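This view holds just a subset of the chains, kept in their places.
The letters A and B name the chains in turn, as written, and every chain counts its residues from 1.
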Amino acid sequence: MKKLKIAVIGGGSSYTPELIEGFIKRWKELPISEIHLVDIEEGRDKLEIIGKLAERMMEKAGINCNINYNLDRREALTGADFVITQLRVGRLEARIKDERIPLSYGLIGQETNGAGGLFKAFRTIPVIFDIIKDIEKYCPDAWLVNFTNPAGIITEAVFRHTDFRKFVGLCNVPIGMHRGLADILKVDSESLEIDFAGLNHMVFGLNFYLDGEKINKRAIEALAGPDSHISMQNIMAEPWDPVFTKAMDVMVCPYLRYYYKSKDMLEKDLVKLAEGNVRAEEVKRLEESLFKLYKDPDLDEKPVELEQRGGAYYSDAACELINSIYNDKKTIMTVNTQNRGAIANIPYDSAVEISSLVTRSGVKPISMGNLPVQANGIVQELKSFEIMATDAAVSGDYGKAMLAMVMNPLVTSDDLAKKLLDEMLEAHKEYLPQFN
Amino acid sequence: MKKLKIAVIGGGSSYTPELIEGFIKRWKELPISEIHLVDIEEGRDKLEIIGKLAERMMEKAGINCNINYNLDRREALTGADFVITQLRVGRLEARIKDERIPLSYGLIGQETNGAGGLFKAFRTIPVIFDIIKDIEKYCPDAWLVNFTNPAGIITEAVFRHTDFRKFVGLCNVPIGMHRGLADILKVDSESLEIDFAGLNHMVFGLNFYLDGEKINKRAIEALAGPDSHISMQNIMAEPWDPVFTKAMDVMVCPYLRYYYKSKDMLEKDLVKLAEGNVRAEEVKRLEESLFKLYKDPDLDEKPVELEQRGGAYYSDAACELINSIYNDKKTIMTVNTQNRGAIANIPYDSAVEISSLVTRSGVKPISMGNLPVQANGIVQELKSFEIMATDAAVSGDYGKAMLAMVMNPLVTSDDLAKKLLDEMLEAHKEYLPQFN
């Protein structure tokens, strides 16, 4: 049986123990002989902590898997079957800027939404393209599984501006929505299925099945009910008005709050800004305490504290995706890939997030027809923004960057857009060679 | 030669003298034998003032045209060749509410944008549908030329929810953009052409021709230049950042300011709210002084003061449209009609505002291909809103009304949406039978 090699770029991430746990759980199906964690110089310390924890976890599980960790990306990639990218260009310091600078203009800045998401895309896309070039050189048959945010814009960039196709973008939001609905319905999540379609962080649940039986009415009523407080741990969990939920008649993504509750979201964020406690700062403290735990030489499993970090289900998503590709399992998963008509009213060649069969030869979206009108408008608006964002990120064109900024629904004026653009280009210039 | 009859519903409008002037100018081509101005009981006084002024204008022009004015819609329609609708359900009092109530929630309310535009649609669509039923009965061969705002949503409603097809929606914004660009370029407006495509109050100038020669680069540079202060008289004329204008690479509609300068627009409107001087209140005062002028038995032409009212070029638009239909002139005009692929990436059966040939048999849109990405997002978003707005207006469904409200980009929270919806449903309930 072929031995598998997994390369993890950004291996020093606090999420890595989830991945390791996920691979351990699937050991019988996924015979991994080597996991290579790679990171950059600035992440050397974290990488070592994670690497050792991973070794202890494997040892405890009684699994004979070679854990490598170093700074040599080429070595990591050589011979890899799957490459996982979970990197953060500019680390949390950059994310803090992504959140604080927009807020200082009275605008929401967030990891994937607003000006913050745009700049994360600007910083990340060139790095992903570099990694793709290395993959084509050192492991041309490998699949690239990307977790890095903003996952939708990155997928758009890869399909729009490269010829690389063994790419799958992954996000834990659909899984969170799925588990959340199962909880509300008080059913086993295994027995519930949802047809997902839309964009990353703007995905909609279109149909709902319990043991295969369509239960749309029941699901929507439950979502409109008093217990329907679904959200991601890292989004403030404002409930929707039940009239809205019923009229939408589809399940909405938590991130819709940034657009349809923008006033409330902004107000809460401004309080956090004043308290020096924007999400990135929270995460930073959380990570510090996580790494303290990880360092403990007696720790040999994923600590429960990791779940507060907000990345719940990443393990399931990534490991199951790899498992399903490797074993041609045809699991239905929600992934970011090229549309090609699967959502009929979204541009044919665009990236979408959609329920798909995961097979050895790639992901095959399930045809979803047209998005209903109540979802189509916001999806199209964000898709146009994403396309402009990738064009700006790849070309480094200032005018396109300005357009992307103005086209983002969370930016409320062209004047602010320009000031914000200039300040953020300056603040992140170290990571934005394309704009110099 | 066939004698023409024109019926003007909302004949007591302050705009009517523009129409009369327009018909006088085109007398030789358009042999109108009868103009029937009709209005409702509440507008009786205005109607009489306008009716008499119209008679004096005709007399001065030495034209033998029968001017009728009364409250009998059936009589007005019988035998009409063209029906012009320029009505305001609930009069300016309702418009004041459309503007003041949203502002009291910190949200832009406007005649065609935001919650105000939505409620104007809710009040107006049932009345337009009634008129259409009467047209089918009393003058089934007549064309309906609609000026009434929100012209785009009304066009959407007519094509989506009726079988009536002899309908053309008209707006003076494209004409204003055209004249404005001619001024900036310092060229005769006759020698300049623009390909317009988009939605009512969200239309874009895609291509520019001077004496038939394409001058896109020159036009965009002029628009980005220091003198490019184009705007409608009734929109605050905030200039765009030149970087934005150049990057857009198409000419934008003044109403885009509500979306891409929403912060600034809101701030100015809030000042006006505090001063008791929102646009509707301004207009009300303007109308009062206009009607004082109109009453003067010595006045026998359109007073120049009417131009401040904001409806410049309505005369050209409406009279030229009727002229072009009647004489099969194939003039290229920008009208609101059904898309049918003319803008390839907008839903096939939706209403659009687009450069079209105006012929005896109706308007034929010129094919414009796909809207560019920088225009497509906002257009799609507003189109989805418009579709939901018509569905709510026709069904009277509270949930759909709520959705339309939330989907409007100027409404920033579902909670506010609901409160606003409830207050406005109550405030306008006299005119919203479908919601009771």
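Criterion: contacts are C-beta pairs under 8 Å (C-beta built on N, C-alpha and C of every residue); 3 or more make two chains touch, one makes a residue touch a chain.
Since the model is a prediction, treat every value here as computed from it, not as a measurement.
All together, the complex described by this structure holds 4 copies of its single chain type, of which 2 are visible.
In this section, only the chains that are shown with their structure count from here on.
Chain centres here are Cα means. That of subunit A falls 44 Å from that of subunit B. By the touch criterion given at the top, residues 106, 240-241, 243-244, 246-248, 260-264, 345, 347, 373-374, 376-378, 380-385, 387-388, 397-400, 402-403, 406-407, 409, 412-418 of subunit A touch subunit B in their complex.
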